[in-house]
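Could you have a look at this structure, given as structure tokens, before my questions?
All protein chains of the complex are present and in place, except for one that has been dropped.
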Amino acid sequence: MSLTVLNAIIAVVIAIGFAALNAAYLVWAERRGAGRIQRRPGPNVNGPLGLLQPLADGAKLMTKQLMIPGGADKALFMVAPVLAMAPAIMSFVTIPFSDVIVAKSMDVGVLMIFAFASLGSMSILFAGWSSRNKYGVMASVRAVSQAISYEVPMLITVITIVMMTGSMNLHDLAVSQAGGFWHWNIIPSLASPLMPVSFLIFFICSLAETNRAPFDLGEAESELVAGFHTEYGSMGFGLFFMGEYANIVIGASLITILFLGGWGCPFGLFPSVFWFLLKIYLLIATFIWIRWTFPRTTIYGLLNLSWKILIPISLFNLLLTAGLLKVF
Amino acid sequence: MGAYFSEIFRGLQSLAIGMGITFREFFKPVVTVSYPMETLKMSARYRGHIELVEDEKGQPKCVACGMCQRACPSGCISLASESVEYEVEEKGETKTKKKKVLTKYNLNFTTCSLCGQCVENCSFGAIDFSKEYNLASSRKEDFHFDLLQRLKERNS
Partner (left out) sequence: MSAPIHIQPGETFTLNVGPQHPATHGVLRVKLEMDGEYIVHAETVLGYIHRMHELMGENRTYPQVLPNLSRLDYLGALGYTHGHVLAVERASGIEVPERAEYIRAITVEMNRIASHLFWFGAFVMDLGGFTPLMYAIQDREYILDILERVTGSRLTYCYYRFGGLYNDIDDEFIPATKAFIPRMRESLKKYDALVTGNIILQKRLKDIGPLSKELCRKYGATGPVARGSGIDFDVRKNEPYSVYPEFDFDIPVYHECDSFARYKVRMDEMEQSLRIIEQGLEKLPDGPIMPAKKPKLIKPPAGDYYQAVETARGSFGIRIVSDGGKNAYRFKLRSPTYSNMHLFDEACEGMLIMDALALMGSLDLVIPEIDR
């Protein structure tokens, strides 16, 4: 019993460390990447290549005063940033980084991650509502309607994959794709000819779920100032920021496990954690690349995309796969 | 139905084109100048704040006629002068003559709009634009320049 508790504590500490480190250095990567895309150097003063910039930022955020606006709902206002960070860290517990590196392999791992992902939109709602700011309320309402409409096609896509594999365990999902890239779920097979489309749908949905551009309506700075975290400063803002990047890592991990063969090598040799990390960071680089290329969608454009395009196509794919699985 | 799919396809294509452009830009060299470490050379006509021009003897060319003061739209130039007597040798005899000598030439750079009216109105070429642009301070007194003093410092 005590060993299990110890196990869990170690897992959580590692998860927090991994999430925090990722958040800090993904901000750096994002700023450097954006700089290169815009033909400027990005942060380059603190340390070699600006590598100490996240430390400076962290020190700055932590030393600032935590302001609570007058008339705010204090309890919710304080809980919201924690709620943004905590589910993201919890989700790490069940993600298998390789055959052996996994804190807790669960049979309902996929469901658990989605359950925690929904909690994330709760924190946005809390933040916007409690800060007594009109911009914040508008942004949080947007973010929630966005989260609801994008979870649908995302889950339908996952159902398709779960149906093909017959398991909801992330470990099993990854193992079923082992042995070279031609076994990966993204490659269309006889039973699932529309898999690349599914991948695209899932990718778009994870962009929307993590509130990334071009779907960052919750923090559309040109109309809603800073969206739901307008009133947050200091580490409250820092936690939202870290939560966002932790969510990106989870989104990328999920895509990797569901579609890109998890920790498997593309050529079927030496499966290891190295391949997993390579894949998720390539996906994150794509996220950053997309963010600095496109303008933001509108709220109705976003909902139209989900309800008129993503959901019908993913439903069609689900039915098609179900039918073909019966045939083959 | 065809329009539905063709719109999706065209949309995706336009997004891919955009991403291609940013991808290519990613590998192009940086165009910015890291300012405090590197600086640019100002062009020959750059208009900084004005500066007095000296003659061969190192004295200001200014004759204190006050044209610049009158031409200035913002009234940021103030100058003062005094008459001094000096002796010249003319046709073998020494004569005493009077001339105006500049004693004070102050520029209040906080209100200057760098229009160049003063330089244009000066008939003696006694003022010119400097190339200085690294001006920063938190006190406005730092922008009240004593141009005569600056000229002396430049010469010493």
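In this document, chain identifiers A and B correspond to the written order of the chains, with residue numbering beginning at 1 in each.
Assume a contact is a pair of C-beta atoms (placed from the backbone, for glycine too) under 8 Å apart; a residue touches a chain by one contact, two chains touch by 3 or more.
On a predicted model such as this, the values are computed, not experimentally measured, just so you know.
For the chain that does not appear, the touching partners among the shown chains are A, B.
Of B:Val31, B:Val88 or B:Ala136, it is B:Val31 that touches the chain left out of the display. The chain not displayed touches chain B at residues 10-12, 14-15, 17-18, 21-22, 25, 31, 43-47, 71-73, 113-117, 120, 129. Listed for chain A, the residues touching the missing chain in the whole complex are 34, 37-40, 134-135, 138, 142, 213-214, 216, 220-223, 225, 292-301.
In this text, only the chains that are shown with their structure count from here on.
Rounded to whole angstrom units, the spacing between the C-alpha centres of chain A and chain B is 52.
Chain contact summary for the complex, chain A toward chain B: residues 33, 35-41, 44, 289-290, 292-294, 309.
For chain B in complex with chain A, the residues that touch the partner chain are 8, 15, 18-19, 21-23, 25-32, 34.
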